[in-house]
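And now, chain A:
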Amino acid sequence: MSESTPFRAAAAGRPVAISIRNVSQRFGDAGSPNEVVAVDDMSLDVRRGEFVCLLGPSGCGKSTLLNIVGGLFPATDGVVMVGDKPVKGPLPRDISFVFQESTLFPWYTIRENFDVAFKFQNVAKSEWASRTKQALEAVNMGAFIDHYPNQLSVGMRQRVNLARGIALGTDIILMDEPFAALDEQTRMVLGEDLSELLAKTGKTIVFVTHSLAEAVFLSDRIFVMTARPGRIKSIIEVDEPHPRSPDFMLTPKFSELRNQAYALLRDEVRQAIALAREAEAAHA
Partner candidate 1 sequence: MTVAAARVPAASTPSFIGGMSRRAKVIWTRRLVLLGLVVAFEIYARFIGNPRLFSPPSAIVYALFDEILVDPRIRGAIYQAFTEVLVAYVMAIIIGLVVGLSVGWSNFGRRSFYPIVILLYAIPQVILLPLFVLTFGIGPACKIAFGVSHGIFPIIVNVVAGMRNVNALYLRSASSMGASNFDLARHVYFPHMVPSLFAGLRLGMTLTLLGVILAELYVSTGGIGYWTKLYAETFDPAPLFALIAVLAVMAILLNELVRIAERRFTRWRN
Partner candidate 2 sequence: MNDQANFTTRSIQVAFLAIMAGVWYGLTKTGAVTPLFLPPMDIVYATFMRLVQTGQFWSAVRVTLFTIAQAWIIAVVAGLLVAYLVTRSRHWTAVMEPLIASTFAIPLTLLFPVFILFFGIGPASKVAYAATYGFFPVALITIAGLNSVDERYLRAAKSMGASSFDTFRHVLFPAAFPVILTGLRVSFFISFASVLGGETLSSAAGVGKAISLAAELMEPARMYAWIVFVIITAVSLNFIVSAIENRRREY
């Protein structure tokens, strides 16, 4: 689908980092009443260094798609290619995840959390300390290295979580509503950090959010999805170089893009709610 969409964004000429081809995902037995088609024949490409957002009503299959891309479970149908490799399982060297809730292990200190992550990923031990330090300093959390996650505020924890995702040093980062639990201000600050990071490191990021402003502020392209079963309804391009300053949010261009996304989403959200009501009625 994206092949046919001409886009002007800076990433346009770059090689494809993630290629999703005809991916579908069904849960439950086919034909049974509890069969759910979460993702329906999706195809899209993400270019290297691009920041892509998935926007869509709750339950439309965003997390499912992200998990499939990350190799956490296989798709019912279709293939995902990362670079030139088909995804068959987790690719810890190529892809890291930042999840919607803090997934720092509460039983380890921040340092130990980074250490096990490196250990899982088979990073040479000599690099652990410097990479941890560097990543924590990038999010201004260096002072908390020996704290337990529970000793930090939710915002601080998610900053560290973000830093861990970065420290793993993969080219691709998949983020599932990483800022959902944060207050508006912290969210904004982290958003700016992320935009800066993108400009500096050229990482490829696929980002799921429910916040229109966040999507417009961060993305090069926004994929607006339909209610379940999830398909791509439309693609919005945000032609604005990274790093983006908060002033971008005050421009007419920003409001216009935001309104455009809202208009596309509104009907789908309505339909998602109707779907949920139906399901409830069927149950009763």
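Everything below uses one rule, namely that contacts are C-beta pairs under 8 Å (C-beta built on N, C-alpha and C of every residue); 3 or more make two chains touch, one makes a residue touch a chain; residues count from 1.
A word on the picks: all candidates are chains of the complex that A comes from, given by their letters.
Everything numeric here is computed off the predicted structure, so don't read it as measured data.
Peer 1: Given the complex, what touches chain A, 1 or 2?
Peer 2: It is candidate 1 that touches chain A.
Peer 1: Where on chain A does candidate 1 make contact in their complex?
Peer 2: 67, 70-72, 90, 92-93, 95-97, 99, 101, 103, 105-109, 116-117, 119-122, 148-150, 168
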